[in-house]
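Structure, as structure tokens:
One protein chain is absent from this view; the other protein chains keep their places.
By letter and in written order, the chains are A, B and C; residue numbering begins at 1 in each of them.
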Amino acid sequence: MSKKVVTVTILLIAAACVLPFVVSNYRTFQLTLVLVYAIALLGLNILTGYNGQISLGHGAFYAIGAYTAAMLMDQAGMPYWATIPIAGAVCLLAGFLFGLPALRLEGLYLALATFALAVSMPPILKSHLLERWSGGVQGIVIVKPDPPAFLADVGIKLNPDQWLYYFALAIALVLFVIGWNLIYGRIGRALIAIRDHHTAAEAMGINTALYKSLAFGVSAMYTGIAGALGAIAVQFVAPDSFTVFLSITLLVGIVVGGLASLSGAIYGALFIQFVPNIADELSKAAPWAVFGIFLIGFVYLMPTGVAGAMRALLGRLGRGKLSPPKEALP
Amino acid sequence: MEAVLFQVLAGLATGGIYASLALALVMIYQATHLVNFAQGEMAMFATYIAWSLLNAGVPYWAAFLLTVAFAFVFGVLIERIVIRPVENAPVLAVVVVFIGLLVILNSVAGWIFSYTIKSFPSPFPAALGIRYMSPHQVGALAVTLVVLALLYVFFRFTPLGLAMRAAAQNPVSSRLVGIRVGWMLALGWGLAAAVGAVAGMMVAPIVYLDPNMMSGILLYAFAAALLGGIDSPGGAVLGGLVVGVLENLLGAFVIGNELKLVVALVLITGVLLVRPSGFFGSVQVSRV
Amino acid sequence: MTALLELSGVQAAYGATRALHGIDFAMEENSITALLGANGAGKTTTLRAICGMVRTEGAIRFAGQPIHGRRTEHIARLGIAHVPDGRGTFLHLTTEENLRLGAYVRKDRAAVARDLERVYGYFPRLKERSHQQAGTLSGGEQQMLAVSRALMLAPKLMLLDEPSFGLAPLVVKELFGILRAINAEQHVSMLLVEQNAAMALDLADRACVIETGRVVLTGSADEMKKDDAVRRAYLGY
Partner (left out) sequence: MKRKLLPVAAVLAAALAFPALAQKKYDPGASDTEIKIGNTNPYSGPASAYGAIGKAINAYFRMVNERGGINGRKVNFISYDDGYSPPKTVEMVRKLVEQDEVLLLFQSLGTPSNTAIQKYMNAKKVPQLFVATGATKWNDAKSFPWTMGWQPNYQTEARIYARHILQTKPNAKIAVLYQNDDYGKDYLKGFKDGLGPQHQKMIVAEASYEVSEPTVDSQILQLKSSGADVFFNITTPKFAAQAIRAAYDTGWKPTHYLNNVSNSVGSVLKPAGLEKAVGIITSAYVKDPTDKRWANDPAMKTWREFMAKYNPDGDLSDPFNVYGYSVAATLEQVLKQCGDTLTRDNVMKQAASLKRFRIDTLLPGIAISTGPNDYAPIEAMQLERFNGHEFELFGEVISNEQ
């Protein structure tokens, strides 16, 4: 990381900390959702962007995380903060286990398997087998957490929206730092090597099976933690919240934000949070049509995502000249 | 025992629906090596065109042919206008364009034609019906088989079909033998859209026409195509029928309706784990 | 008489890296020219430039017609068949389908059928494997298939990119023998890129030596073979 990047990152974090005091509670709530999506997208990016395994089913892990948190709070009376690591652990395991058979699947086949996972999630959540804990079709309403008492004791007054925002921000920061270390460390190099040169990676002695399942697990863990946070923020889980469209939205998020890019997760989160609202403002008759045009437009203008476009732009500004487009030898 | 037979027959009828869309997926895959997630919505949209023509008093088979022609042109135009600019973008970017197309078509159809269901006529005479399969279900299955035969002949025995397969597999070499790869892609889109339009017109009398007519079917068709072997039209049809029957039997006798899809999908994925090329897909061998 | 192929001042680049700095040479009809030079000298790029597979500047004329800037598929239709490095086999199609694709642009069905038999005559092993997926063929067989596919175009000119690469010496010998026969019987001109300069010079009439994207030497193959200085300086044997 260059000094400039560090400075910019610190400034951005500082800005993120000030925001809840500048904007309304409703905006704070929206920003909390952006953080939630950013975590989920980072998770998906570890799998799809860095490791090259496509997933059309990450909404399922988001749902597992959300339901884990909701059921623990509702059934076991567990405090909200304690449910986050448990949701992460459950999803780590679920992702790892799903990743094991998925090892043998690539490309379209993996797309089908994960798509199937996404489609299967609502019926499973509704199933009479789980109804006693999951609330069946009715879902579970959960209580919004209040800021902890010790903050008030030291004179910091926060409303629940602000508190939840900071809670999510803290978790997001921790997860992004872990993600950064993961991706720029040995594991990340292995993941990328597997993505780009599978056979060569194997020859280099990388245990591709282990790393690929691990990527699935870690990816699911991130998305699951996001799901848990999302459930706490929204105060409600129901099967209808986690349809296949959630999975597709997440995929759209990483592609528009930028594949294999940490900052891409944030751009993607902003996109999936705000662009549907803009589409709705523009047309009540066919909001999806407007959204679709936005989607295609983004891909046209920035085929490597917002992060890729930003990189190119910064590179240009930095060197003050046009860098030639890289054209691979056929 | 009779109940089983009836469920099997009903499963074949539903499976025929999956098979017809799966054929369109195989078609586009053969031509572009991509699976177009908007294929179902394109079929739905074409079916609305047919519906409008029929409402305007055009006779059935004329409307049928006009719709197929329209769909073909529509497919070619989409490839030329929407897909061409992202030809060299990463695969996932193209997938996102497909998703964009899907939501646009779905939304525009709802906007123009509203979301109330429309009945769509069947061209088949009542004599075609057998016990527990309506004339239309039998007829639709037959049409699916005819489309299958046409596709098989097209890909196997015509130079154009061969060129399309080649263009999808190895565009560089294809250009070297003089194939206009760009047009092959456009043609593939056109033909897939045409096959999809036929599927739409065969499906609509069974499930009724509405903007979401195909969105549920897409997953089944995708599963069917992979189960049969994504580059095999025959496999796609067999895959569709198997998925239809399997789902019915699971729902009626094994696991119940609630989880039948889940279990069916687990089974299909299991088969693909053991046999990744599906029933009839070519074994993808290569020497470096 | 105009040359069959004529390159003058041809430059080409991959992105920012310039691979050709100005290639000039011409070849006569019904001749075999060898392009020689070290790895990375620009031989393969020269072939690609002729076929419109890289962005180029300069003039390329084929049978008197300018072809620079035209699309690969158009150039193929003029009668230039390229056997690319890596052979460009359609791995998931059968041997015969590969061959039929070679004749894709030809309309004369009877002649195509004749040519297919002729190709099978040159390479009987391909006939044995005609319904086998091309990906299952051995390296030598795939090279034969690549040459055969090019031949199915009924080309005036064949561009051969390292046909001997990765093949056992015996197979190479057989292949080169057949290439010579094709040239003699079918009057197909050939532009041959080869690492193995000795073999190439045996087959070729003329040769060009390319160094860092420029033609540094042209002459008849026989002369070059004899000239020890040239051999040591450029051909490394």
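Criterion: contacts are C-beta pairs under 8 Å (C-beta built on N, C-alpha and C of every residue); 3 or more make two chains touch, one makes a residue touch a chain.
Computed from a predicted structure; not experimentally measured.
Although it is not drawn here, the omitted chain touches the following shown chains in the complete assembly: A, B. Screening B:58, B:128, B:172 or B:206 for touch with the missing chain picks out B:206. Only one residue in the set B:55, B:88 or B:257 touches the chain that does not appear here, and it is B:257. The hidden chain makes contact, of the residues A:20, A:139, A:217 or A:268, with A:139.
Taking the complete complex into account, residues 24-27, 29-30, 33, 119, 122-123, 126, 136-139, 141, 230, 234-236, 238-241, 243, 245-246, 276-277, 279-280, 284-288, 291 of chain A touch the chain not shown. Although one chain is not displayed, chain B still touches it through residues 2-3, 6-7, 10-11, 13-14, 17-18, 103, 107, 110-111, 114-119, 132, 134, 203, 206-208, 210-212, 215-217, 219-220, 247-248, 251-252, 257-258, 261.
Methods note: only the chains that are shown with their structure count from here on.
On a Cα centroid basis, the chain most remote from chain A in this structure is C.
Distances from each chain's CA mean to the overall CA mean are smallest for chain B. Among all residues of chain A, those that touch two or more other chains are 330. Each of the following residues of chain C touches two or more other chains: 53. Residues of chain C that touch chain B in their complex: 51, 53, 71-73, 76-77, 81-82, 84, 88-93, 97, 100-102, 104-105, 133, 135-139, 142, 149, 153. Within the complex formed with chain C, the residues of chain B that make contact are 159, 162-163, 165-166, 169-170, 172-181, 231, 282-287.
Interface residues of chain B facing chain A in the complex, by the touch rule stated above, are 35, 82, 85-86, 88-90, 92-93, 95-97, 99-104, 106-108, 110-111, 172, 219, 222-223, 226, 230, 258-259, 261-262, 265-266, 268-269, 272-273, 276.
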